[in-house]
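Missing here: one protein chain of the complex. Every other protein chain is in place.
And then chain A:
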C-alpha cells in the first residue's frame, strides 16, 4: 500500500508540475488541481497509513486508532484548494474574455497599451 500511495503522489505531482509549465491557462489550471490532489493525499499519509483503524480513541479498550489530525488538516486543505481553484477559473475566464486568447505570457506591447488605457480611465 505504501508503494501505491507514494507512487500515486509522485505521478500526480509530476503531472501537475508538467502541466503548470504549459503556456495556456487551461492546462495550468489542471496542473494546479493535480498538485493540490497530490498534496491532499500526501497530507493524509503523514499520519501513517493504517487500515481498519478509526480516528477515535477508545477509552474502554486498547484498540488500534489512527491519527485524526492529518484528516482535519486534509479537510481544511481540500476546502481551501477547492475555493482557490474556483477563483483561478474565474480569473482565467475573465482574462480569456478580455484578451480573446488564453496565453499566459504578457507581451510588452500589451503593457504599454494598458498603461494608456489606465490613464484614460483615471
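Assume a contact is a pair of C-beta atoms (placed from the backbone, for glycine too) under 8 Å apart; a residue touches a chain by one contact, two chains touch by 3 or more; residues count from 1.
One rule holds in what follows: contacts and distances are computed from a predicted model.
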{"item": "Record-based protein name (UniProt) of the chain missing from this complex, from \"N-methylhydantoinase A\", \"ABC transporter ATP-binding protein\", \"L-serine dehydratase\" or \"Multisubunit potassium/proton antiporter, PhaD subunit\"", "value": "\"Multisubunit potassium/proton antiporter, PhaD subunit\""}
{"item": "Option touching the unshown chain, where A:50, A:63 or A:87 are the choices", "value": "A:87"}
{"item": "Residue ranges of chain A at the interface with the undisplayed chain", "value": "16, 20, 25, 28, 32, 35-36, 38-39, 42-43, 45-47, 69-70, 73, 76-77, 80-81, 83-85, 87-88, 91-92, 94-95, 98-99, 104, 106, 108, 110-122"}
